[in-house]
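A single protein chain has been omitted from the complex, and every remaining protein chain is retained in its original position.
This part shows chain A:
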Amino acid sequence: MIKNEQRPLNFEKCPESDDELKKRLEIEKLINKNIDKNISFDVLVKLSLAPYGLVNDDFRRILWPQLAGVDINHLGQAPTLDKFQCHPEYNQVVLDVNRSLKRFPPGIPYEQRIALQDQLTVLILRVIQKYPNLRYYQGYHDVAVTFLLVVGEEIAFAIMEQLSTTHFSECMQETMEATQRRLMFIWPIIKFENPELYQFLQNSTVGTLFSLPWYLTWFGHSLTSYRTVVRLYDYFLASPIYTSIFVTAAILLYRSDEILKEDCDMASVHCLLSVIPEDLPFEDLLKTSSSLLNKYSLTLIEKDVEELICQERRKRKTDEALIVKRRQPATSNRIPIITKWLPNILTAKPVILTTAISIVVGVCAYYYNNQYLAAGIS
């Protein structure tokens, strides 16, 4: 039941397979051919969704801005950090950035790491200062650091600005209610695909908290392999806004046997689910996710989600009513309590016991009374 603290990102490069090499050459050719103009968006999407995604960071540096719909010819100059020190979120962002050191490549010089931290802080604060209606959330920096490492400060800001007003806008509202509602979309997919798993997860009352970091950070917070993180970012940039819901469902379905063997209680199931195994076949999972996405549109399962939310709301109201009921002063409950205890008091055992004691007391009183009379004391 022990969940370890966040593990450092593994930046190791893997040997290139034949298929990967083929894809790398294909993208290289495409970039060289379209050196002056953007590659067609449909082609980019196809490349990003297909196995190996955009293959490496050199290609991502060029293609991610196009995927995100960012014009790299009109980028502003990044301000310095001291400009943001009065921002209400400054301290929290600095705290979180300090806690994201594990997301930086190991072995980089201290000065470079400090510079990266400052850039990350500025990048985040620039976005939330420009859009005061957007609220920073813990985990936002996991997304920002990935873009910062791949495309650099200026382009990362443009991409984060774009994503914050589209993909992550729900997560950046005043409350997390919209996010909570969105996470509920996992359940109908599981219910239709694997009713047994669905029933088990509902019985465990695990809820959707285990998947919150996945959704808020596009899995960036929860994965240990940098290679997998950027591969997923290829996929999400090329997909509809809420695709991470379908990837989550794909992971749960893939792990169903393992989940069903677990004790059916909230803590055990939460612990199992919240740690993503390192050996998951992500390319297969992304295929599953795409087919689920085609099969279940969000509008199709909306009704089921509403039903689940209503059930949850009813349960919450009942629970809260019980808490309020218990807080009422005892005086108002006196009569009901007596009526509740009366049947317990008037059962056979207490009645016999009381009668027996009464008889004993009566006999004793009679005996002593006679003694006193005989002695002439009475």
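The rule we apply is simple: a residue touches a chain if its C-beta (ideal position, glycine included) is under 8 Å from a C-beta of that chain, and two chains touch if they have at least 3 such contacts; residues count from 1.
One rule holds in what follows: contacts and distances are computed from a predicted model.
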item	value
"Small ribosomal subunit protein uS7 domain-containing protein", "CG2885", "Mitochondrial distribution and morphology protein 34" or "MIP18 family-like domain-containing protein" - which is the UniProt name of the missing chain	"CG2885"
Full-complex contact with the absent chain, from A:F210, A:Y226, A:F246 or A:F282	A:F210
Option from A:V43, A:A267, A:L300 or A:I359 whose C-beta touches the chain left out	A:A267
Touch list for chain A against the chain that is not drawn	1-3, 5-6, 92, 95-96, 98-102, 135, 137-139, 174-177, 179-180, 205, 207-210, 212-213, 216-217, 221, 266-267, 270-271, 274, 316, 319, 322-323, 326-327, 340-341, 344
